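Every protein chain but one is kept in place in this view of the complex.
Read from first to last, the chains carry the letters A, B, C, D and E; within each, the first residue is number 1.
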Amino acid sequence: HAVRVNGLACKAAKEVVAEDFYFSGLHVAGNTTNKQGSAVTAVNVAQIGGLNTMGVSLVRIDYAPFGLNPPHTHPRSTEILTVLEGCLHVGFVTSNPENKHFEKVLNKGDVFVFPKGLIHYQYNNRTTGAVAIAALSSQNPGVITIANAVFGAEPSIPAGITTKAFQVEKSTVDWIQTQF
Amino acid sequence: HAVRVNGLACKAAKEVVAEDFYFSGLHVAGNTTNKQGSAVTAVNVAQIGGLNTMGVSLVRIDYAPFGLNPPHTHPRSTEILTVLEGCLHVGFVTSNPENKHFEKVLNKGDVFVFPKGLIHYQYNNRTTGAVAIAALSSQNPGVITIANAVFGAEPSIPAGITTKAFQVEKSTVDWIQTQF
Amino acid sequence: HAVRVNGLACKAAKEVVAEDFYFSGLHVAGNTTNKQGSAVTAVNVAQIGGLNTMGVSLVRIDYAPFGLNPPHTHPRSTEILTVLEGCLHVGFVTSNPENKHFEKVLNKGDVFVFPKGLIHYQYNNRTTGAVAIAALSSQNPGVITIANAVFGAEPSIPAGITTKAFQVEKSTVDWIQTQF
Amino acid sequence: HAVRVNGLACKAAKEVVAEDFYFSGLHVAGNTTNKQGSAVTAVNVAQIGGLNTMGVSLVRIDYAPFGLNPPHTHPRSTEILTVLEGCLHVGFVTSNPENKHFEKVLNKGDVFVFPKGLIHYQYNNRTTGAVAIAALSSQNPGVITIANAVFGAEPSIPAGITTKAFQVEKSTVDWIQTQF
Amino acid sequence: HAVRVNGLACKAAKEVVAEDFYFSGLHVAGNTTNKQGSAVTAVNVAQIGGLNTMGVSLVRIDYAPFGLNPPHTHPRSTEILTVLEGCLHVGFVTSNPENKHFEKVLNKGDVFVFPKGLIHYQYNNRTTGAVAIAALSSQNPGVITIANAVFGAEPSIPAGITTKAFQVEKSTVDWIQTQF
Partner (left out) sequence: HAVRVNGLACKAAKEVVAEDFYFSGLHVAGNTTNKQGSAVTAVNVAQIGGLNTMGVSLVRIDYAPFGLNPPHTHPRSTEILTVLEGCLHVGFVTSNPENKHFEKVLNKGDVFVFPKGLIHYQYNNRTTGAVAIAALSSQNPGVITIANAVFGAEPSIPAGITTKAFQVEKSTVDWIQTQF
């Protein structure tokens, strides 16, 4: 019979403790041993219940050498990122019809903004790793990795749609789908 | 020295006329003679100044036989669509990590909702045209067509990023980029 | 023990299906055999649970010859309407002290905006029927038909109040109240 | 070249003075010598520039004996009212289809809430005057007095519409229109 | 198994009665026999369940001669206050780095605005009592009395922090803490 806000269970006010506003471990590098060579460690309302309704969350992003946080959107959030270690090539693309690409090379201590809902990426084009901290304007921002959502959806988006959308052969779509 | 709200010029209250809330032509089919075989006619704050701050807008979408309104997102809006003529295969994909694909075949008079910021599409898999009207939860919803934003950005997203993101050869990316 | 948002029961994420975003039947004309000669078919959060928190909804409005969608407000919503068939005389009135009346004759394909909370109407002053689709900037916009709320409230607003408010005889108020 | 927010001119921060947050005169009774026997003294963003974006405003309402603040809505605001002097019969009516009428007799020190956008009124059914203070959930709430907006709009709503909407004779509408 | 919104139990629509929008007693002076010589009588969602989601609430504030409503903030609300009886010296202070103090002497019928989240106070520097009514832009505004929160927190904020923050001796902090 728990009280709920935004569909999440709330504790009675008297039972709330400091730990409800706390998370440990953002200093630990994520495991970047994957195809994209990057790892996102999220600290949002799923990790800290006390963030509910608070409209902000954090992520740590680790990048292996040549690691990529591939093109993605946050359906409910803007992002502001700062580089802790290394160097990142970052960018975002605006809406139709311009599809204007804003890009920048970021060094340690640089900050960059990815406006709400736009497709953006970070790429480590160096032989050494990189680390960033980013803040998001929602306690539950969501992440839509474009390639995963388009080519890795379950069940699959019919090949007739993806081939037409990307103007490629069905064999290309089949190949991409095996990757996600 | 115009007064502005949301960066758009406002008329003095005394000068506002009924035409400021009016648009004509949504009964006219858009030109679907293009690669995707679809056309979107938008009626938002760019067409009707009086929509500013009102939080809603309309579009008419025409589909040629086998026409596709390709995977896209609205960075600031939910969409609710109803089919006026024909039959549409529609779907949307949820965020990471599920990337769950919800799809449905819609006939005349059917209504479907594409939640805020999620990738969605409509496909006319018939030999006759189709028409839909859709409403969006913003007077300035924006449209990010995935293929155009990723492969048609100006300037281009570096091929090293898109090949890694989609796990394809550079020649495939080069080919796709020539299409957008 | 269902999870609830906005007071409405939510399904567990794993149990959500495409039908939760779906409604069928907006192509069917409403029954306009009533005193006003109009019928509104609503598609909001009451019909599509997946619209909850999404901030938009649809209605279909049918008008018999000389049918009227009488003066009303949406307490939580702007409306944008497009005419699918026929011709409508539409209008809205601004707040005190101007009470400025904006009106327009709409033909097929015309679009008109009724700003949030203002009294508005649509009238079919032709001998043939008319049909419109309208979008509202809330998943739960509400409808306050002025005559019904003032003269058809349950229990009745005391006649001393309505006679004074409208500056009419009690017999007139009594007559109007029998109509609603 | 003034900076503007919500279409209103802002002062430079350095030029802002305490008077920009100040209004004088809410202790003065309004002139209730009018047909309705009531007077509203508003203190919103039009009177206090510093209220802009602040989401709240005040009104003082004076009621002559048998004075009425006639049925009206605030298109952008809830209202919470407290009686300073006298006794008031107050009420509001919910949306379609219930049109449920909630009413209450308020005495000095009583508080009542009129939910956002709903039609409401206050009536002084005593032989002595009454005074109330009310707060609104917007710095620019707007007021739509039903009778004025429907029967006193400029230009008039066509009689064919109002007669049908209220199910009365044209002569009745003509009479009412002469009152507003 | 009650339906809840914002963590508060909602009644079924059919069971809602006028009393759910009603509170009685705002004409009764609060007990100002305390160190500060003031008393706040709140009418918010805790007193009127029907205020939930409505974005506004009221308070009555009584001031003994030389009574003080000490410096405080409302973490979720702007305040607009009007003096019913007496005379008040009021003020608020802006954010860093200016910390600009706006102050004003208010007489009966004067109105003053305390912008959202800023520290503000009202002081009755007369030998007679004073009364004010204030509205807040939230149904649940919260009140943080600075002295109580800083020196009366449970458990205490360590003295090392408060002595450094206020640049005072530990004995001074110890003294202040015994007062709250």
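Just so we're on the same page, contacts are C-beta pairs under 8 Å (C-beta built on N, C-alpha and C of every residue); 3 or more make two chains touch, one makes a residue touch a chain.
Computed from a prediction, not measured in an experiment: that's the story for all the values here.
Of the options A:His72, A:Lys116 or A:Lys164, the residue whose C-beta touches the omitted chain is A:Lys116. When the missing chain is restored to the complex, the residue among E:Ser57, E:Thr73 or E:Gln139 that touches it is E:Thr73.
Considering the full assembly, E:Lys35 is the residue among E:Lys11, E:Lys35 or E:Lys170 that touches the omitted chain.
Mapped onto subunit B, the footprint of the missing chain covers residues 1, 4, 6-7. Residues 1, 3-5, 10 of subunit D touch the missing chain (whole complex, contact as defined above). For subunit A, the residues touching the absent chain in the complete assembly are 13, 16-19, 21-28, 43, 48, 50-51, 54-58, 77-80, 82-84, 91-92, 98, 102-104, 107-116, 133, 135-137.
Keep in mind that, in the parts below, only the chains that are shown with their structure count from here on.
Note on interfaces A-C and C-D: more C-beta pairs are in contact across C-D. Look at where the CA atoms of subunit D average out and do the same for subunit E: the two points lie 27 Å apart. Averaged Cα coordinates give subunit A a centre that lies 41 Å from the centre of subunit E. Look at where the CA atoms of subunit A average out and do the same for subunit B: the two points lie 23 Å apart. Touching two or more other chains at once are residues 1, 4 of subunit A.
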